[in-house]
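One protein chain omitted, others in place.
Take a look at subunit A:
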Amino acid sequence: MIESGEKEKLMELLRERLVECGWKDEMKALCRAYIKKKGTNNVTVDDLVHVITPKGRASIPDSIKTELLLRIRAFLASAAL
(Lines give C-alpha, C1' and ligand atoms only; values in the text may rest on other atoms or scores of the structure.)
Protein backbone atom coordinates (compact mmCIF):
# COMPACT_ATOMS: atom_id res chain seq x y z
CA MET A 1 0.00 0.00 0.00
CA ILE A 2 2.91 2.30 0.65
CA GLU A 3 4.68 1.57 -2.57
CA SER A 4 1.71 2.30 -4.74
CA GLY A 5 1.52 5.75 -3.21
CA GLU A 6 -1.90 5.01 -1.79
CA LYS A 7 -0.74 5.56 1.73
CA GLU A 8 0.39 9.06 0.86
CA LYS A 9 -2.99 9.88 -0.63
CA LEU A 10 -4.80 8.56 2.39
CA MET A 11 -2.50 10.48 4.71
CA GLU A 12 -3.28 13.68 2.84
CA LEU A 13 -6.97 12.98 3.04
CA LEU A 14 -6.72 12.28 6.72
CA ARG A 15 -4.82 15.49 7.32
CA GLU A 16 -7.46 17.45 5.48
CA ARG A 17 -10.30 15.89 7.45
CA LEU A 18 -8.59 16.47 10.74
CA VAL A 19 -8.00 20.13 10.00
CA GLU A 20 -11.60 20.55 8.84
CA CYS A 21 -13.10 19.20 12.01
CA GLY A 22 -10.83 21.26 14.22
CA TRP A 23 -8.84 18.37 15.64
CA LYS A 24 -5.55 19.92 14.66
CA ASP A 25 -6.40 23.18 16.37
CA GLU A 26 -7.39 21.27 19.46
CA MET A 27 -4.08 19.45 19.56
CA LYS A 28 -2.26 22.72 19.03
CA ALA A 29 -4.07 24.22 21.97
CA LEU A 30 -3.23 21.19 24.11
CA CYS A 31 0.43 21.46 23.17
CA ARG A 32 0.45 25.16 24.00
CA ALA A 33 -1.12 24.50 27.36
CA TYR A 34 1.40 21.82 28.14
CA ILE A 35 4.32 23.99 27.12
CA LYS A 36 3.01 26.86 29.18
CA LYS A 37 2.75 24.61 32.17
CA LYS A 38 6.21 23.18 31.82
CA GLY A 39 7.97 26.28 30.64
CA THR A 40 9.28 26.70 27.12
CA ASN A 41 12.78 25.54 27.89
CA ASN A 42 11.88 22.30 29.58
CA VAL A 43 9.99 20.53 26.85
CA THR A 44 11.29 18.34 24.06
CA VAL A 45 9.48 17.09 21.02
CA ASP A 46 9.49 13.56 22.38
CA ASP A 47 7.88 14.79 25.55
CA LEU A 48 5.09 16.49 23.69
CA VAL A 49 4.44 13.55 21.43
CA HIS A 50 4.31 11.24 24.40
CA VAL A 51 1.78 13.40 26.20
CA ILE A 52 -0.37 14.31 23.24
CA THR A 53 -0.61 10.92 21.54
CA PRO A 54 -3.13 9.22 23.85
CA LYS A 55 -5.38 12.28 23.91
CA GLY A 56 -5.12 12.65 20.17
CA ARG A 57 -5.95 9.05 19.48
CA ALA A 58 -8.96 9.21 21.73
CA SER A 59 -10.45 12.35 20.29
CA ILE A 60 -10.61 11.48 16.63
CA PRO A 61 -14.23 11.61 15.45
CA ASP A 62 -15.77 8.28 14.51
CA SER A 63 -16.85 9.53 11.11
CA ILE A 64 -13.24 10.03 10.11
CA LYS A 65 -12.23 6.60 11.36
CA THR A 66 -15.05 5.02 9.42
CA GLU A 67 -14.22 6.85 6.25
CA LEU A 68 -10.57 5.92 6.33
CA LEU A 69 -11.31 2.30 7.13
CA LEU A 70 -13.70 2.03 4.24
CA ARG A 71 -11.16 3.46 1.86
CA ILE A 72 -8.42 1.16 3.04
CA ARG A 73 -10.70 -1.81 2.72
CA ALA A 74 -11.69 -0.80 -0.77
CA PHE A 75 -8.09 -0.38 -1.80
CA LEU A 76 -7.05 -3.75 -0.43
CA ALA A 77 -9.95 -5.40 -2.17
CA SER A 78 -9.03 -3.85 -5.48
CA ALA A 79 -5.33 -4.62 -5.04
CA ALA A 80 -5.96 -8.25 -4.28
CA LEU A 81 -7.63 -8.85 -7.60
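Here is the rule we use: a residue touches a chain if its C-beta (ideal position, glycine included) is under 8 Å from a C-beta of that chain, and two chains touch if they have at least 3 such contacts; residues count from 1.
By definition in this document, contacts and distances are computed from a predicted model.
Student: Have a look at "serine C-palmitoyltransferase", "Ubiquitinyl hydrolase 1", "glutathione transferase" or "Ubiquinone biosynthesis monooxygenase COQ6, mitochondrial" and point out the UniProt protein name belonging to the hidden chain.
Tutor: Of "serine C-palmitoyltransferase", "Ubiquitinyl hydrolase 1", "glutathione transferase" or "Ubiquinone biosynthesis monooxygenase COQ6, mitochondrial", the absent chain's UniProt record names it "Ubiquitinyl hydrolase 1".
Student: Residues on subunit A that touch the omitted chain in the whole complex?
Tutor: Given the touch definition above, subunit A has residues 2-3, 5, 12, 15-16, 19, 21-23, 25-26, 29, 32, 40-42, 44-46, 49-50, 59, 61, 63 touching the missing chain.
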